[in-house]
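Only one protein chain is missing; all other protein chains are in place.
Chain IDs A and B follow the sequence of writing; residue 1 opens each chain.
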Amino acid sequence: MFGLGILKGMGITLKRFWMPKITERYPEVMPDLPQRSKGSFTFNVDTCTSCELCSMACPNGVIKVEWHKDEAGKKRLDRYRMNLGHCLFCGLCVEACPTKPQTTIAFQGDFELGCWMKQDIYRNWTKEYPAAPAGVSASQPDATQAAPKGE
Amino acid sequence: MVDFLTALFNFWQGFWGVPKTSLAEALPWMDILWAFVYLIGAFVLWAVNVIILIWLERRVAGFFSERVGPNRVGPLGLLQPINDAIKILSKESVIPQAADKFIYMAAPLLIMTISVTMYGLLPYGPGIRPISLNVGILFFLAVSSTTTIAVLMAGWGSNNKYSLLGGMRTVAQIISYEIPMALSIIGIVMLSGSLDLGAITDAQKNLWNIVLQPIAFVIFVISAQAELTRSPFDMTEAEQEFVAGYHTEYMGMRFALFFMAEYANLFAMAALGVILFLGGSNGPFLPGWIWFILKTYAFIMFLLWIRWTLLRIRVNRMMMLNWKVLIPISLVNLLLTGVGIKLWQYFTEGRV
Partner (left out) sequence: MSDLKKEAFDSDALESDLFETQEFVLNLGPQHPSTHGVYRARLVLNGETIVSAENKIGYLHRGIEKIAEGLTYAQFAPYTTRFDYCSGALQPWAYALALETLGGIEVPERAEYLRVIVGELQRVASHLIMIASFALDFGAWTPWAYAFNAREGINNLLEEISGSRMLVNYIVYGGVNAEVPEGWVERAKAELDKILYRLDDFDKVLSGNEIFLGRTKGIVPVSAEEAIEWGFTGANLRASGVAFDLRKTSPYSVYDRFAFDMAVIKGEGDCFDRYWLRMMEMRESVKIVRQALEKLPAGECRAKVSKVWRPAAGEGYALVEAARGVQGYQVVSDGSTKPFRVHMRSPSFCHIGIIPAKAPGITIQDFISFMASLDFVLGEIDR
């Protein structure tokens, strides 16, 4: 009979009316993201060798690495800067990093990346090298692990 | 002072569904005062209904699609209409430069006036009948077709091709669907013997009209959806085709008036359906007006269910549905009603 399709459809919507809802109550309930979820970045200043493979792998030129050569001729990281405004979140930098077992640059599933000021788009990690008094080794890790924002 | 208290007492009686005693002792100016009270009451009811319906519609829409509707603004999102009101009022009201200013500005006022008028005609309970006309239903239909003019004014005055197309479609639709609605109502009128909405309600004390006129009920539901230009007949304001139809160029409070008039008409049409088919304000235990509100909202939920399940119909099929399907069926319904009434009279009263 004419109208049966309509009635069947209305029955389905009525059934769904009473079923539990799937809305996730963000921000009271934070979503449970999988481990590989791509968000912002963590960077380990101690393990970085300034090889710049990540910078060369990036399609958009997001990463800028500043390093200096110390007395032994080895590269030492000064500053690692990422411009998240141009980042595609493709993960080529993470793939390129040779550090094992954990890559120096890695994703954390942090998706709340909105900010008010444009300079907060940049992520900076710096490594300080205090002037070594006699008898103490040159590079003292004195850097923050979390990303301080700002220029 | 005594008269005032008498009148208050009568209102109290009417409020609780007790039939009113005569108001003959009251002074003449009491009628004018009561007219004002009813006028303000109609406005207040109009506004309260709009507020409730804004929340209800979005909540119900969410529930049908497995989501929760508004849930941020108050407990269960109940303060959402306040949010909407503040948002709409804070918008800049721009009049298109080439618009026909008088028509453009008059259209929302006209549609709101029509909407509030319809609220005055409804019998909310045995004692609460703001306007008791003996041609109630006819007047109601006449007033509700005046929305056509308001829509056409909006469409033309906006000086926008989309609006014009939307307005013309709406006019065609509303005018066409008046006919099956009126024909389905004639059956009820024949059964009740009166055009007065109050008398129709009183005639359903023992048996609701839906039992006697199921076909007319179906036709009424379809025509009501078409009159209100709601899905499945909402091609007039189809977002996907005409951006917003006849109210594309309206913003701010003017748009709010169209928006509120649509929801208010929903209540008025549902109330009409309840009065004609579902027994109006009759019911045991509770006062009449509580039954009226409950039944109207149940009918509104039914209309919302239809809206959020079905899709938009094509324009030519809508016309075909009206002229080739609904009108013949409603005429057949009239015939059957007439024959049925005569047979009933023959068998029960022995006369034809």
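Odds and ends about this structure:
Note that a contact is a pair of C-beta atoms (placed from the backbone, for glycine too) under 8 Å apart; a residue touches a chain by one contact, two chains touch by 3 or more.
As the structure is a computational prediction, the values presented were derived from the model and not from experiment.
Summary of contacts with the chain left out: across B:251, B:310 or B:341, the touching residue is B:310. For chain A, the residues in touch with the chain missing from this view are 2-6, 8-9, 12-13, 16, 22, 33-38, 53, 56-59, 88-92, 95-96, 107. Chain B meets the missing chain through residues 61, 64-67, 161-162, 165, 169, 231-232, 234-235, 238-241, 243, 308-317, 319-320.
We adopt the following convention: only the chains that are shown with their structure count from here on.
Rounded to whole angstrom units, the spacing between the C-alpha centres of chain A and chain B is 56.
Remark: chain B residues 60, 62-68, 71, 305-306, 308-310 touch chain A in the complex.
Touching chain B in their complex are the following residues of chain A: 6, 9-10, 13-14, 16-17, 19, 21-23, 25.
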